[in-house]
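Take a look at the following structure, please.
Of the protein chains in this complex, all but one are displayed in their positions.
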Amino acid sequence: MGGEELIQLLTPEGERRQHDDYESTLTRDEILGFYRDMVIVRRLCNEATSLQRQGQLALWAPLQGQEAAQIGAGRALGPQDFAFPSYREHGVAWTRGVPPADMARIFRATVTGGWDPRQYRYSLPTVVLGDQTLHAVGYAMGIQRDGADEAVMVFFGDGASSQGDVLESFVWAASFQAPVVFVLQNNQWAISEPTSLQTRIPLYHRADGFGFPGVRVDGNDVLAMYEVTRRALDRARAGEGPTLIEAFTYRMGAHTTSDDPTRYRVEADVEVWRHRDPVERVKALLARSHRVRSSRFAEIAEEADALALALREDVLAMGPPPATDMFDDVYAEPHPWVEEGRRTLSAFLAEVAP
Amino acid sequence: MGGEELIQLLTPEGERRQHDDYESTLTRDEILGFYRDMVIVRRLCNEATSLQRQGQLALWAPLQGQEAAQIGAGRALGPQDFAFPSYREHGVAWTRGVPPADMARIFRATVTGGWDPRQYRYSLPTVVLGDQTLHAVGYAMGIQRDGADEAVMVFFGDGASSQGDVLESFVWAASFQAPVVFVLQNNQWAISEPTSLQTRIPLYHRADGFGFPGVRVDGNDVLAMYEVTRRALDRARAGEGPTLIEAFTYRMGAHTTSDDPTRYRVEADVEVWRHRDPVERVKALLARSHRVRSSRFAEIAEEADALALALREDVLAMGPPPATDMFDDVYAEPHPWVEEGRRTLSAFLAEVAP
Amino acid sequence: MTMMTMAKALNEGLRRALESDRHVLLLGEDIGKLGGVFRVTDGLQKDFGEDRVIDAPLAESAIVGTSVGLAMRGYRTVVEIQFDGFVYPAFDQIVSQAAKLHKRSAGAYTMGLVIRLPFQGGIGAVEHHSESPEAYFVHTAGLRVVACSTPNDAYWMIQQAVAHDDPVIFCEPKCRYWDKGEVDLENPPTGLFDAVVRRPGRDVTVVAYGSMVKVALQAAEAAAEEGRDLEVIDLRGLSPMDLDTVAASVERTGRLLVIQEAPPIASVGSEIVAAIQERCFYSLRAPATRVSGFYVPYPASKIEDEFRPSVDRVLWSLDQLMEHDS
Partner (left out) sequence: MTMMTMAKALNEGLRRALESDRHVLLLGEDIGKLGGVFRVTDGLQKDFGEDRVIDAPLAESAIVGTSVGLAMRGYRTVVEIQFDGFVYPAFDQIVSQAAKLHKRSAGAYTMGLVIRLPFQGGIGAVEHHSESPEAYFVHTAGLRVVACSTPNDAYWMIQQAVAHDDPVIFCEPKCRYWDKGEVDLENPPTGLFDAVVRRPGRDVTVVAYGSMVKVALQAAEAAAEEGRDLEVIDLRGLSPMDLDTVAASVERTGRLLVIQEAPPIASVGSEIVAAIQERCFYSLRAPATRVSGFYVPYPASKIEDEFRPSVDRVLWSLDQLMEHDS
């Protein structure tokens, strides 16, 4: 799976594995922290899925299977760095401190954003595939001009990798040696389309043709994800330019709650990946090599349950915004056509639907 | 120049050179034919430039320096193949049989096309950088569906190589194994921008990342261009998929007649490339190794002069189209808004400007 | 006559198009095994093969660009853009190539190409899934634009669009995909660009297309109870527009109300109003009026019902229109 080139530091069985170039120096507590992160984001994600099933969210894009890719990369980010998600990176959002309720807001369809990106140094979900990669490169060019010791990380999928914007972002990142780390989560699917439709060779090779390094990491191995992305961020901050990291992983669930994967993939394939679960292997490592006791695992599960419950309560409490919210923040300065709309709608609501 | 990897079969001095993978089997007459092509297209190009200087053309995009790249590639095409130019491929147009006057039409600004692409199996100039690469892949997908023994060749520049459409065309060509040959004429400049702004590594490497072969050819060596493109077309027709050919060459003249290269490049650089002239090296080969006499060269020069004169006469005779030409062929079937425009303009012209 | 949903009617129409001409291809994201996110292409790949019903790599510019190339080769590709908001990466290929190549080639290239665009809102979706981009395409000479509003129209118009030699932007009101209606499998209702009077009336001419036809008809019913007799015209053709039908109606009613989901400014509604006030200047008894979405990005869908013209808002605007009497 994933080929020879796959960087792996932790096997699906939870065994540490040597690698010529990368070594995990994480402490027991740090690994436990990652485990906790993964358990929590998975639990939150399950809660969100069930909230959607109950009609409380318009949609949800589950991250199941990709917890290690997201937590490893997210935790590698320094507080000074800035990251750009696609729409499935609830795990990364968690590492940036975005409150779970804010992650859910966009899926409750009460807003099109959800949080203040400046506060978390974490941008907003981008639905148009790949658009955010150019923002990331531009932001990174700003870092260069500020002479700041910061880097940018940007997430996109195997499907999005075919978009012109993503490929142009490679051109620009290379030309300007921008401090940006591209994290391509290859979860093997773009809705119903397998990765083989987007490419005939491993996607990390794309970087070769643009003149910067590309690597393929076991995206279900949080230790490897952490080390590889951390190294790439260091490189970026040191002025050595961009890196493409292909996190080889699997989308265990549906594309979104609107999707029906039984139409295009067989359960047996999914089953194979269940044995590579990113959370279980860390648990095995912690239990076996770091002697973490089951009570500690239970505590974490409880904490996750509590957070899920809080998420549920927060979501249920989210009322629709006032309709005239649509006129706010369209522009930074007043615009007469927007204000005309506000007046019209307000008058209508006042007269007809009070 | 061009690096280790450059495929060359004829040195700037006109000496044949061995190559492990490619061998020229061209006869004396074939080489002489290429020489004639190159002399003619250069002469036509000079005539067009002077026509522009005299106000007879709105613009001209000179091909000087790129004759070998274009004639080599153009002559490799079979009659059944189809080719897509950018806007500087007068040499390729010549090999497809497009009359010189028709090449000039678009630059006389009497039309936006110039010829019937079906007749020459050669598409129209495409001004929006890179757009034609997707048309080429689509056309090639059509060939696949027809089960036809044909291939497509598409031309674009080093500058255009940064466009999303070009990069998407690589994705598609690879995924569908389309019978298409990408000919990237790297003439070192995109108007005022050197190739180093588009890439830090040789452009033929781009193909690697998409999973199909890329090669760099001495674009000033018509023998190498011919062999390499011919091989790539054979591959395409045999169902082995796309190839990227980077023709490493130089734009000896201005970008177009509107351009002033003295603002961004020094004469000394151009001078270096004068010693690599694509036409002179073939002439040297023909004179030295194939004992072509100077009278034969003189005949060819005269033939070129005659064609240039004919071009001049044809251009001078090209009147503006009737203004109502703008309403023709906008749609295949009548459209009321177009017809309304036609009526308005006709009435205006009849009443006011007869 | 058969009852079916609009999604099914499109599916059947596409099936007939695929059957009738081997040069008809379908190209889009997830249109194969999945049958498209709206199941409009359900089962077609199974029946016509992967070479004719083609799952596309995720690149809209390439989807349209390769279709242009296929058109040059004589194919007729029906492109599915997954949602309206994802058509913009293909904008250059649409306006600079598909729209202009017939002209550029002096008629040599025929751009047999249909771009299916599930458009407009009303399904509670997240951003970019509810846009009304039709004005961009209507403004662009070289394209044709249509919008269907009933299963019967969907069934026939898609076949007419595929058979048409010009590039057609085919707008499908996604909130009506699941509405059922009678489909006449034998006879097409009328030409692809013809407007249809869905309800005759004397007092006001109401013009709508796509999703808003239903709103207009409901508003007309409600208005009838108040004694106002609305004529409802389903425009269908947006480029060209059948303005003769609209003008003939306005000459009788003296009043025009255009309903659209799109923002009002420089919109299809602007054009109808501008054109009709030119053609019917002396017949208009009140200013020609638009009821539109607002000049804001399509809002979070929790408040989309206030963005999209509703029956109530149409009636409210109608009241204002009726206050004029010149």
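Order as written gives the chain letters A, B and C; numbering starts at 1 within each chain.
Here, contacts are C-beta pairs under 8 Å (C-beta built on N, C-alpha and C of every residue); 3 or more make two chains touch, one makes a residue touch a chain.
Note that this is a predicted model, so its numbers are computed, not measured.
J.: The chain left out here touches which displayed chains?
T.: Within the full complex, the chain not displayed touches A, B, C.
J.: Out of C:K214, C:R290 or C:R313, which is the one that touches the chain we can't see?
T.: C:R290
J.: Out of A:E4, A:D21, A:E267 or A:E333, which residue would touch the omitted chain in the full complex?
T.: Touching the chain that is not displayed is residue A:E333.
J.: If the hidden chain were put back, which of C:E127, C:D153, C:D166 or C:E306 would touch it?
T.: Residue touching the absent chain, from the options given: C:E127.
J.: When the complex is taken as a whole, what residues of chain A touch the one chain not shown?
T.: Interface residues of chain A facing the absent chain: 111-113, 116-118, 123-124, 128, 131, 133-146, 164-165, 168-169, 171-172, 175, 328-333, 335-338.
J.: Under the stated touch rule, tell me which residues of chain C contact the chain that is not displayed.
T.: Touching the missing chain: residues 61, 85, 88-89, 91-92, 95-96, 99-100, 103-104, 127-128, 135-136, 138-142, 239, 262-263, 265-271, 273-275, 277-278, 281-282, 284, 286-290, 294-297, 324, 326.
J.: Extract the touching residues of chain B with respect to the undisplayed chain.
T.: 58-59, 106-112, 127-129, 159-160, 162-165, 190-193, 197-198, 258, 260, 263-264, 320-323, 325-327, 330, 335, 337-338, 340-341, 344-345, 348-349, 351-353
We adopt the following convention: only the chains that are shown with their structure count from here on.
J.: Which chain is most remote from chain A in terms of Cα centres?
T.: So the farthest one, by centre of C-alpha atoms, is B.
J.: What whole-Å value do you get for the distance between chain A and chain B if each is reduced to the mean of its CA atoms?
T.: Using C-alpha averages as centres, the distance is 45 Å.
J.: Can you pull out the residues of chain B that are in contact with at least two other chains?
T.: Residues 164-165, 168, 171, 175 of chain B touch two or more partner chains.
J.: Give me the residue numbers in chain C that touch at least two other chains, ranges are fine.
T.: Expected reply: 57, 59, 61-62, 89.
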